[in-house]
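Below is one structure, written out as structure tokens; comments come after it.
Note that one protein chain is taken out, while the other chains of the complex remain in position.
On to chain A.
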Amino acid sequence: MSSTQVGNALSSSTTTLVDLSNSTVTQKKQYYKDGETLHNLLLELKNNQDLELLPHEQAHPKIFQALKARIGRINNETCDPGEENSFFICDLGEVKRLFNNWVKELPRIKPFYAVKCNPDTKVLSLLAELGVNFDCASKVEIDRVLSMNISPDRIVYANPCKVASFIRYAASKNVMKSTFDNVEELHKIKKFHPESQLLLRIATDDSTAQCRLSTKYGCEMENVDVLLEAIKELGLNLAGVSFHVGSGASDFTSLYKAVRDARTVFDKAANEYGLPPLKILDVGGGFQFESFKESTAVLRLALEEFFPVGCGVDIIAEPGRYFVATAFTLASHVIAKRKLSENEAMIYTNDGVYGNMNCILFDHQEPHPRTLYHNLEFHYNDFESTTAVLDSINKTRSEYPYKVSIWGPTCDGLDCIAKEYYMKHDVIVGDWFYFPALGAYTSSAATQFNGFEQTADIVYIDSELD
């Protein structure tokens, strides 16, 4: 569904649209659509095949070229220690395309990139150049962003577990925007950062998200009054409302409902507590490349209904993985193999959960290993070289005869990359795997992993320039 179609659907709906001239007056409105209308609208979006199309393809030829060049330089017999380490290809051109796509789909929303997702300096610099702002969750992240001569007013401090020392630190660095979801936090803020521009984080229905946040973070709607009361009592500066529907959501109804709930808080603050009109709506993150069209269509629909153009509210978001996941490709080397039977083996690579794939544990990701180099040949372009699941028609055992489990280099039971995978090739020690779209929540770009050496090199390319 195009924007126009969404607009048409909206205008023909029975919903009471926000009356701009009266948006802050003491008048209760029924904003939301009835359940059936909403359900039908979202179903229509879900069934729209246009929304299933990916915004663009990754620059595969350029990525392959970079992988090939790097591996080609490694001679197994003579290479120095470390040369066979796993490495990333980072395509900065992909970040640019993703940004352009963001502007196209969500022109009203200013992105604050979640630094924790991947704090790679080159990516941060590029995003800063493109005009993206930053969501920081720790002192280190704030330091890193400020060290790039980025103004503190381009930072939102959004750690849901804020220690008093962090709040003091944010105050000392003039980082003003900050989220909160409980009264205790407000007391800390009152003491250490009373001028802070606060965003009240409300809980959302994140039951379909892979990475659920509202089970832990965010204030339930029935408790919002307690926080508004405390804000008023403490004389703090409530600037807006934020939410986060969690990462990897499959049902975007939660986005619509969260925007609707945010509107309720905006009105409640002004009408029931006499607080100054709120100015910022933070729609959080959880955006993914694969579902971006669908999620943004729902978000636009909700915003047009509850926060239409000209309503005087700045809308911001905290995307993380959207801007980096598809920009990074990881290559890792097969370092050991344990044959269990003729066609079944345990494969050990030189990267894993304790290296650049901690996203398996922390982010519910399931990296897709593909054969990159086997039998003196590169297989990058065979996107079907492996499969996690066999079926009786397209992916049969005869096509994928080799069943493997893939493990990281430690002997730790947690260090499992894939419990069961089927491969076309009988990989051996010295072969290479690659893992596409592995830029989010890996430790790839951590400055220092707690005293340990950084575990992978990053080769930068720019497919928009090269």
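In the analysis below, contacts are C-beta pairs under 8 Å (C-beta built on N, C-alpha and C of every residue); 3 or more make two chains touch, one makes a residue touch a chain; residues count from 1.
The rule we apply is simple: contacts and distances are computed from a predicted model.
Q: Missing chain, UniProt name, options "Ornithine decarboxylase antizyme", "Iron hydrogenase large subunit C-terminal domain-containing protein", "54S ribosomal protein L31, mitochondrial" or "Eukaryotic translation initiation factor 3 subunit I": which is it?
A: "Ornithine decarboxylase antizyme"
Q: Please pick, from A:V163, A:V226, A:L340 or A:A388, the residue that touches the omitted chain in the full complex.
A: A:V163
Q: Which residue from A:M221, A:L361, A:L390 or A:C416 sits in contact with the chain not drawn here?
A: Among A:M221, A:L361, A:L390 or A:C416, only A:L361 touches the chain that is not shown.
Q: Give the residue, chosen from A:E184, A:E272, A:E366 or A:E420, that touches the chain omitted from the document.
A: A:E184
Q: So which of A:A137, A:V265, A:L278 or A:A345 would be touching the chain we can't see?
A: Result: among the candidates, A:A137 touches the missing chain.
Q: Which of A:M148, A:V226, A:L414 or A:I428 sits in contact with the chain that's absent?
A: Answer from the full complex: A:L414 touches the omitted chain.
Q: If you put the missing chain back, which residues of chain A would it touch?
A: Residues in contact with the chain left out: 116-117, 137-140, 159-161, 163-166, 184, 187-188, 190-191, 211, 213, 215-217, 353-354, 358, 361-364, 410, 412-414, 441, 443, 449-452.
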